[in-house]
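With one protein chain held back, the other chains of the complex are shown just where they sit.
Naming follows writing order (A and B), and every chain is counted from residue 1.
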Amino acid sequence: MNRAISVTVNGKTHKHEVEPRLLLVHYLRDVLNLTGTHVGCDTSQCGACTIIMNDMAVKCCTVLAVQANGSKILTIEGLAKDGQLHPIQEGFWEEHGLQCGFCTPGMIMQALQMLQRNPKPTDAEIRRGLEGNLCRCTGYHNIVKAIQYAAKKMARK
Amino acid sequence: MKISGEHQLKAPVEKAWKALTDPAILQKITPGCERLQPVGPDEFEATLKLGVALVKGTYKGKLALREKTPPESYRLVMEGSGAPGFVKGEATLRLREQEGGTLVSYEGDAQVGGAIASVGQRLMEGVARMVLSQFFRNLEKELGRKKEGKS
Partner (left out) sequence: MATGTKLFGSSIKRREDPRFITGKGIYTDDVKLPGTTCAAFVRSPHAHARIKSVNVVKTKASPGVVAVFTGRDLANAKVGGLPCGWLLPGIKLPPHPALAVETVRYVGDAVAVVIAESAFAAKDAAEKVEIQYEVLPAVTDGLSAVQQGAPTLHSDAPGNICFTWSIGDKEKTESAFRGATIVKQHLVNQRLIPNAMEPRASLASYEPATGDLTLWVTSQNPHVHRLLMAAFVLGIPEHKMRVIAPDVGGGFGSKIFVYPEEVVVAWASRQLGRPVKWTAERRESYMTDAHGRDHITDAEMGFSKDGKIIGLRVKTHANLGAYLSTFAPLIPTYLYGTLLSGLYAIPAIYCEVVGVFTNTTPVDAYRGAGRPEATYLLERLMDLGARARKTDPAEIRRKNFIPADKFPYQTPVALAYDSGNYGPALDRALSMADYRKLRAEQERLRREGRYLGIGFSTYIEACGPAPSQVAGALGAQAGLWESAHVRVHPTGKVTIYTGSHSHGQGHETTFTQIGADELGIPWEDVELVHGDTAAIPFGMGSYGSRSTAVGGSAIVMSLNKIKEKGRKIAAHLLEAAEGDVVFEDGKYFVRGAPSRAKTFQEVALMAYLAHNMPPGLEPGLEATSFFDPPNFTFPFGTHIAVAEVDPETGQVKIVRYVAVDDVGRVVNPMIVDGMVHGGIAQGVAQALWESGVYDSSGQLLTGTMMDYALPKADQLPFFETDRTETPSPVNPLGVKGAGETGTIASTAAVANAVMDALAPLGVSHIDLPLTPDRIWRAIRDAKKGGRA
C-alpha cells in the first residue's frame, strides 16, 4: 500500500516509499532526519511545524507526505546560506526572540512568508501575522521586535 | 449533550413504526452501522463506523428498544465505545400522524467521554445532526423502495 513520492527539500531531491497516512512533518523528522521542524500540537494550532512548501507557509502536521509529492520544500535547516544566517534568524538572535527555542523554527518560517508578502509590516500586522504560531516563553514582545529587525535589514539589501 | 428534532415522513404511521423497529432495516439505514445483532428481545449488539473528523473510529456497543408502545413511541437506550472514547445515551422517539404521513419526533441526551469529549465535543452536535439527517434520508428511501416493491 506504500506510495512512492519525490520531494525536494532544501534543494535536495529525496525519493521514498511512504505509508499514505504518514504526515509530512513525520516524513521530514523521521525519514529525512530534519528534526528542526517540531510537532507541538495535534490540531494545527501551534505552528511549530511551519515550513515553506511551494512558496507557501504551511503547517506540515496537516499535510500528508503523499500530498507533498513533487513539491519544493524549505525547512529551517535550509534557511541559512553558506553559513550566513538569514536576516530573520539574525533578528531572533539579536532581539532575544526565543527562549526554549521550540516554537522558533515555525516562527521564523512564518515570518519569512509574512515579510515576503509585506516587507514593511507595522507591529500590529506582525502580531496578526503570527496568529497561527504560539510561543509560551516570550510573550511575543521580542518576537515582534525580531521580525521588525529583519524587515529593516532586508529592506536595506 | 441534548439533542431533539423532528422529521416528516410520507409513509403512514404503522409502516414507519415497522421500519423503525426492524433491526434489518435499522442496520441498513443507520449510517456506518456494520452490524446489528439481536441478543435478546429488542436488544442488540452493534458495530458502528463513524468517519467524521475527530470522532472518527469504530464503536462497539449495545442498543435496546424499551417501553415500546406500538405504534406511538419507544425509548432507545445505547452505549458504545471505541478508540476515540465512549458514547452513552438515550432518546425517546414519538410517531404521530400528520398530513397523511408520519411525524417522527425525537428527544435525547447523550454523554461522551475520552477523546470525543476533549477533542470532538463541540463537533458532536453537528455530527449527531448529520448522522440523523442521513438516517432519515435513508429511511425515506427505504420506505419508498418498499412501496415500489409491493406495488
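In the analysis below, contacts are C-beta pairs under 8 Å (C-beta built on N, C-alpha and C of every residue); 3 or more make two chains touch, one makes a residue touch a chain.
Source: prediction; values computed, not measured.
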### Contact partner of the left-out chain, one of B:48, B:93, B:112 or B:139
B:112
### Summary
Touching the hidden chain, out of A:9, A:24 or A:103, is A:103
### Query
Considering the whole complex, which of A:2, A:45, A:69 or A:118 touches the chain not shown?
A:45
#### Entry: Chain not shown, touching residues in chain B
57, 81-83, 85-86, 111-115, 117-119, 121-122
## Note on the structure
Touch rule applied to chain A and the missing chain gives residues 19, 21, 29, 33-43, 45-46, 48, 75-77, 79-80, 85, 89, 92-94, 96, 98-105, 108, 123-124, 126-128, 130-131, 133-144
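The working rule: only the chains that are shown with their structure count from here on.
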### Message
For chain A versus chain B, what separation do you get between their C-alpha means, in angstrom?
### Response
45
